[in-house]
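Here is the structure we will look at, set down as structure tokens.
Only a single protein chain was left out; the remaining protein chains are all shown in position.
Read from first to last, the chains carry the letters A, B, C, D and E; within each, the first residue is number 1.
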Amino acid sequence: MPYVNIKITKEGATAEQKARLIQGVTQLLVDILGKNPKTTIVVIDEVDTDHWGIGGETVTSLRRKR
Amino acid sequence: MPYVNIKITKEGATAEQKARLIQGVTQLLVDILGKNPKTTIVVIDEVDTDHWGIGGETVTSLRRKR
Amino acid sequence: MPYVNIKITKEGATAEQKARLIQGVTQLLVDILGKNPKTTIVVIDEVDTDHWGIGGETVTSLRRKR
Amino acid sequence: MPYVNIKITKEGATAEQKARLIQGVTQLLVDILGKNPKTTIVVIDEVDTDHWGIGGETVTSLRRKR
Amino acid sequence: MPYVNIKITKEGATAEQKARLIQGVTQLLVDILGKNPKTTIVVIDEVDTDHWGIGGETVTSLRRKR
Partner (left out) sequence: MPYVNIKITKEGATAEQKARLIQGVTQLLVDILGKNPKTTIVVIDEVDTDHWGIGGETVTSLRRKR
């Protein structure tokens, strides 16, 4: 019955990587807490780099500096 | 003053259905808890089926099997 | 498969009222969008009035004025 | 280490305004709570006016009336 | 830089299990997406069974029936 929300910046994760992430997180909840996978929901949000800030700066601005 | 967030998969809900959902949820908060509708916020997130997992699988993959 | 999160201030809602809210919101998702209730999750967060702000003020402070 | 999520309707906020918002909120957490900005994350969600309800109505419908 | 929120019902998960969950989810984000663990935040919410609904019923009510 757990609900998991994963937020990452939108920087090219593939559908296959996201599917593996969903599968892996669900499995962890089964292995560690004995949760029922059938009602375990995992939602991934990909966030535009203009909308994600760290250290007071947008990721768009941080990527430009590198 | 309540805040409600509804997450559904992006599978064709119409603007009219979403408007009815917002209206219905707000009314429930008025009827059951006596909340003030004027400051009741309802936010709907429609999530891509690649980004929604249940049972360790993406909804994209589940829909393909049916 | 929807996931709903309802945030209200902690001001005396009873377990019975919360149960009715969960039941009502789930039913709306069935009626309006045809969702499967069995995998519909509703989570209620009751938030301390010191932790809820509206109009730039905490609800604790607003309640005191009334 | 704080995490901040800001939800606004999608009604024309510029990248520069969002960057100022991220910078301002991060600075508040430093100034008021002494938090470390380096691990402070701010995520902005811009929500379609069809998906945002207040007073039981979508913002799309409210804007039309004005 | 990812942010992960895990919501589970409050039914006896130990501090050690939660620590393993945080460690496991962080490692998945490193392994699958190459994310930097140093700025990866995982927040666990334990939710009262009165506040969690599935199938239109609270978990408190579901547990009683078993």
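Note that in this section a contact is a pair of C-beta atoms (placed from the backbone, for glycine too) under 8 Å apart; a residue touches a chain by one contact, two chains touch by 3 or more.
This one's a predicted model, so the numbers in the text were calculated from it and none came from an experiment.
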Against the hidden chain, subunit B presents residues 1, 3, 38-39, 41, 43
When the complex is taken as a whole, what residues of subunit D touch the one chain not shown?
-> 1-9, 13, 17, 20-21, 24-25, 28-29, 32-33, 35, 39, 52, 54, 59
Which subunit C residues touch the hidden chain?
-> 7, 47, 50-58, 60-61
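By our rule, only the chains that are shown with their structure count from here on.
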Comparison of B-C and A-D by number of C-beta pairs in contact, larger one = B-C
Work out which of C-E, D-E or B-D repeats the contact pattern of A-C, with more than half of the residue-numbered contact pairs in common.
-> D-E
Can you give the whole-Å distance between the Cα centres of subunit A and subunit B?
-> 20
Shared-contact residues (touching 2 or more other chains) in subunit C | 1, 3, 25, 38-39, 41, 43
